[in-house]
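Shown here: the complex without one of its protein chains, the others still in place.
What follows is subunit A.
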Amino acid sequence: MTRRTLVNALLLLAVVALFAVPLLLDGGTSEYGGTDAAVTEELEAEGYTPWFDPLFSPAGEVESGLFALQAALGGGVLGYVLGRLRGRRTATPAAATGAGEQ
């Protein structure tokens, strides 16, 4: 494993830890409701009624599926581009970078 790969892996690990550690420490006491929903609930509790409804509201499971679809589209395109860029570099050694990372 090169030093570059190691640092990248550690960065990824740090991101995972940043979100996993609070979850573990908290021991299931928090609800982890969304902040967006928290605000709308508060405004409704204060007596505000929305004057326009969403044209289309997916039911619970469909909604999580559509969120997954959004993430999959983004992740898919990102992975495709990064893969192509990496393939381009490794297919033409030393032409693009000249850096000693291979």
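Here, contacts are C-beta pairs under 8 Å (C-beta built on N, C-alpha and C of every residue); 3 or more make two chains touch, one makes a residue touch a chain; residues count from 1.
Methods note: contacts and distances are computed from a predicted model.
UniProt records the chain missing from this view under the protein name "Cobalt transport protein CbiM", selected from "2-oxoglutarate oxidoreductase", "ATP-grasp domain-containing protein", "Nucleoside ABC transporter membrane protein" or "Cobalt transport protein CbiM".
Although one chain is not shown, part of subunit A still touches it, namely residues 4, 7-8, 11-12, 14-15, 18-19, 22-23, 26, 29-36, 38-40, 42-43, 46, 48, 50-58, 63, 66-68, 70-71, 73-78, 80-82, 84-86, 88-89, 93-94, 96-101.
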